[in-house]
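Left out: one protein chain. Kept in place: all the others.
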Amino acid sequence: MSGAASFLALAGRRIAASLLLLVGASFLIYFTIRSAPGDAVDAITPMGTPPEIKEKLAAEFGLDQGVLGGYGVWLSRSATGDFGESLVFAPGQTVMEVAAPAFEKTLLLSSGALFATVVLSILLALLLGEPSARQQGLTGALYFITSAPGFVSAVVFSAAVNAGVQRFVEQAGHETPPWYPIPIYSDSIVPYFFAGFVLVMGDGLLMDTFNAVRAEILSVRGAQFIAAVRARGASVTPHLWLNLAIPIFSAFVSRLPVVLGGVVIVEYVFTLDGAGYLLLEASKQRDFPVVVGLSVLFTLAVIVVGLLSDVARSVIDQREVARDG
Amino acid sequence: MSKRLLRVLSAFLLLTTLVSSAAAQQVFRYPEDTRPSSLLPFFAEDMSAVRMCELIFDSLVVQNKRGDFEGGLAKSWTVDADQGGIKFVLREGVKWHDGEAFTAEDVVFTIQAAQDPKTLFNSKSKFNFIREVSAQGQYGVYVAFDRPVPEAEKRFLFKILPKHGFPDTAISRKDKFAREPIGTGPYKVKKGGYSLRSIALEVNGDYWNTSKVSEVLMQHTPDKSAQINLLQYSGGKAGVQAVIFLPPKNIPLFENSDSVVLEPYHTVSWWYMAYNHENKALADKAVRQAMALAIDRQELLEAHLGRGDILSGPFTESSPFYNFQVEPTGLELERANQLLDGAGWARKGDTRGKGKLKLDFEFVMDKELASNQALFLGIQAQLKKVGITVRPNYVDHAKYRDQVFTRRKFDLTLNIWSFEEVEDVYPLFHSKGVMNFIGYNNPDVDTMLDTAKATKDYKKYKEQMKQLHAVLAQDLPYFFLWSLDIYSGISKKMKGVYIQPYYYFSSFPEWELSP
Amino acid sequence: MTAPLLSIEDLVIEFDTQQGRRRVVDGVSFSVAQGEVLGILGESGSGKTLSTLSILGLVPGRPGVVSGHIRAHTDAGEVDFLAELPSVVSGGTAERAYQKDDRRWQRIVHRTMRPYWGQFATAVFQNPKQSLDPLMTIGRQLDESVSLADPSLDRAAVRARSVDWLKRVQLYDPERVAASYAHELSGGMCQRAMIAVALAREPRLLIADEPTTGLDTTVRAEIVGLFKALLRDRRRAMLYISHDIREVLFLADRVIVMRHGKVLEETSADDLRHGRGRRHPYTASLLEAADLPAGEAA
Partner (left out) sequence: MTVKWSDLGLRLSGAVVIAVMVVGLVALVIPYDPADAVSYDALLKPPSAAHWLGTDGQGRDVLMRLVKGTEAFFLPGLMGGLIAVVLGGLAGAYTGYASGPLRSALVGLLQLVDTLPRLVFIILLCTIRNPSIPLIAVVAGLLFVPTVATVVRRKVEALGSEDYILAHIAHGFTPTRILLHHILWLQCWPLLVRQAAFVFGYVLFVETGLSYLGDYGVQEPDPSWGNMVAQVKDLAGAGAWPWLAPAVAIVVTIAAFLAFGNLVARKGEEALR
């Protein structure tokens, strides 16, 4: 069958599936948070609030309908692009007003960090190819550095940086930088760099990615056609990267959800005002419109990246189209 | 540090200094554990919001450092002879942040809005005593009560809202005023200063009183260790000048610091361990007393909360109602055991029991109360010694309120009552009290509370409260724990610091930030 | 008879395995003249593939010891590939062999070999599908070889020559083939394409390592025929490695028979065909298996 047609069909199917996916994910999250004991009203009304006030508030928050009914309403509304208003976290602001900017930051942070991780992994994989005294040593060290839980490395890291800067400022008489001391949220981009650094180093992400990338590189290097390319004196590089592009990209894609999860902790420690922070706070306060809205954004991001990888794959590798079509 | 490292670091520093916008001078930064839910005073449910509103809004009456009440927006006031009403004379020439003039209309509006049934907020009941409010000319307000009210001025600490800020008296918590408040206070929200986790205020140029610090920046920083970090290096541009509450464990860090002072302040709030009286075993007074005797409050206090006063009743020692005749009980394990044996609670293995009942309780805790866990662990260990088992159930804030306050699914819980000024314990212990979540029902206490409520003479009222104190200390609806000396960590750059125990920032205008 | 294009002198290759050191090529010597076709006959594991691949330095894994000489007459005059490999590679002791890391050895080999790859010698392997880059059209891979062989050409000319090559390996509708990927072609077609890619590089020596294995009989015949046709002009020499004596006899001028890493005998193809001269019993058995005249046994 012709590549273009089948590719279009593929894309069509994928997009249809993605919509289903969104509905499914949003329902799952909606259901979970609505079935959590305690609701937005509890979150804001202290002891002794007269019950009638609580009831009126519940009605105002749309907590009076059941879970299914509530979801129905939510779905029909959000189909028109209206994801409702925040109840507790930022009363009166629409969910997207609050969520979109935060999510943008988080997406940049996590994809940036992940990208860095992948690049780093490639470099390391090229550097630490085969067993040898020195390289085994390095690999071992890497295992230890990257096996620290995210927040531990974050806490240790910030303590170290602060102490370091202080000492340095005393020694060199340099004026203190605007981002010091960390952790503090400031409009400066620097905290995001630190957060990114910790994301890359913490929670074994780097090691995991490194191993995956390394395995891919080795398998392609070992392939017969590479030997053939060598034998005819052509340069191996283009063939190598052409064949590595897809596996590496999918290594990126498959890890995005993990990183988007880990970002919650990092944002908490570095007090960044990203989606992770928002999600955590909002779910504590049972601000379900915000939580569900954000989750939709998360899902969307993962889906879109997934789509991209599929497109890339079917463009680069004709066999895929043949298989899926 | 090696030379090379130094060079690299300096390069990095220079770079980042260029990258990021230079921080403004004269900014007072402080971190908050929780994010202000709303800057609309009615809906300022959490303390972080209360503190913010204190900087943005004014009230008719304010409490000064010495604790007596003086004029805020009200220049003076006169209470009717029969204590049935009060007349305020307002300060003239006061301007709202948007330039409009402040008049009596605003005061009237505020009270009417608070009483509007469509305005839903928690402390609505605070306005119940007002029968009618009317403006008398531009700068006069008369407030009529539904019954005689002693020391009425004390009830006018609520913040005044601008009439022109709202379409009508029905105010919704979704009103954008909650993000773009208009007050008469010393500080106003900076342009674009309101963001997800930080709120920037700038000094209000035409404030009727002077205020020295030019900018205030609130930063939501849930991680205590981060707050400590920021105070430790408060020299840095991003450092903070104050941490509202320093956990005792971190205090040693600053005890002889050359950059930070420890500012103690005494809140009108006390800690308690609540018994659920609907639980058959806990309904037995002997059990409650035994527990009280088995728990070493002093030890817990010192280990986890630093300094404070051990209490014997539902008042702080600074309160006029505290009865010093009643001595707090100490640790008496034998007597505890005797009491339990006497009441027929026999040891079966680790846990005492009688018939089907066992002294095995669910201890529900609110995660938002940080020291909860540590305290529980101590209590659990101590109660085990007298054969009482307690199981932890550690839930987040929303779940806690639902489970404990609404559904009352708990045996024991640990919490704090905070009061703006003097304690009013009626709702806590009266069988019909709105805050009586422990199902406490004692006819004698009920009658005492009712009579006290009826008394007009403040002296008598005081006496009745003292008696109540004695009774409750015996009957133990709660196990009354302590009131704390709380410490703030304040940068030594701050001068003229005085902390108001409840509103915290009441005297902030006098604070000074030396460069 | 000019000096041989390539002469191998007592080549020894040993591998370090868990069981210790295995000698897989044991003092092999042979040579190939310009334009000559040398058939290397032997069952799998006889070391024939290794000894020839080592010519290209494409030996997989990491050998413990490589020693001997691989002399090549290149444009640059006579070179000994192994002489250029440092001592770590040839004749290291067991311990040193273990410490030696593969990447470094690979790098060294590649550095020494790169100038000779393609333009001196190149190879065609078995199972052709895997010899072609799955993500590149046949055309582009062919273009690579062509433009390497003659850098002066511009894109159009290159493509023209590529298509021409596809014609020469008797592929019908060469344009379509050029535009298609390996997975879209049959095994036979792939091998033809592969041969085109190899020859387009204009090497002086072509090493065909069991190029027909895994193809069905009719296709094998076609491929072998194709080789014959392509080499008729005698412009390049070929090492034809196979376990199929018929193929070898059909193509080769001279034949060497290998077993257990040793050369059993070396003889002219004609003698074998006509059963002239004395035969090593193993060779004889091979001939009988293919019911060809075995000649008198030694």
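Letters are used for the chains, namely A, B and C, taken in the order the chains are written, and counting of residues starts over at 1 for each.
Quick note on the criterion: a contact is a pair of C-beta atoms (placed from the backbone, for glycine too) under 8 Å apart; a residue touches a chain by one contact, two chains touch by 3 or more.
The model shown is predicted, which means the values in this text are computed figures rather than measured ones.
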{"item": "Option touching the unshown chain, where B:72, B:162, B:186 or B:247 are the choices", "value": "B:247"}
{"item": "Per the touch definition above, residue among A:40, A:57, A:182 or A:207 touching the missing chain", "value": "A:207"}
{"item": "Absent-chain contact - pick from B:212, B:367 or B:462", "value": "B:367"}
{"item": "Touch with the omitted chain, as defined above, among A:95, A:113, A:148 or A:182", "value": "A:148"}
{"item": "Positions on chain B contacted by the hidden chain, ascending", "value": "223-225, 228-229, 247, 249-250, 252-253, 299, 303-304, 367, 370, 373-374, 376-378, 380-381, 384, 392-396, 399"}
{"item": "Where the unshown chain meets chain A, residue by residue", "value": "17, 20-21, 24-25, 28-29, 32-33, 35-38, 131-133, 136, 139-140, 143-144, 147-152, 155, 203-204, 207-208, 211, 215, 222, 250, 254, 257-258, 260-262, 264-265, 268, 276, 279-280, 283-284, 291, 294-295, 298-299, 302-303, 306, 323"}
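In this section, only the chains that are shown with their structure count from here on.
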{"item": "From chain B, the most remote chain by mean C-alpha position", "value": "C"}
{"item": "Whole-Å gap separating chain B and chain C, where each centre is the average of the chain's CA atoms", "value": "87"}
{"item": "Whole-Å gap separating chain A and chain B, where each centre is the average of the chain's CA atoms", "value": "38"}
{"item": "List of chain A residues in touch with chain B within their complex", "value": "36-40, 42-50, 53, 56-57, 60, 85, 88-93, 98, 101-102, 155, 158-159, 162, 164-168, 171-172, 174-190, 268-269, 271, 273, 277-278, 281, 284-286"}
{"item": "List of chain B residues in touch with chain A within their complex", "value": "1, 6, 9-10, 13-14, 16-17, 19-23, 35, 37-38, 43, 45, 120-122, 124-125, 172-176, 178-179, 195-198, 219-223, 225-226, 229-230, 232-233, 235-240, 395-403, 405-406, 427, 434-435, 437"}
{"item": "Chain A-touching residues of chain C, taken from the complex the two chains share", "value": "56, 58, 60, 99, 101-103, 110, 114, 116-119, 121-123, 125, 127, 130-136, 144-145, 148, 181, 183-184, 194, 197-198, 201, 203, 207"}
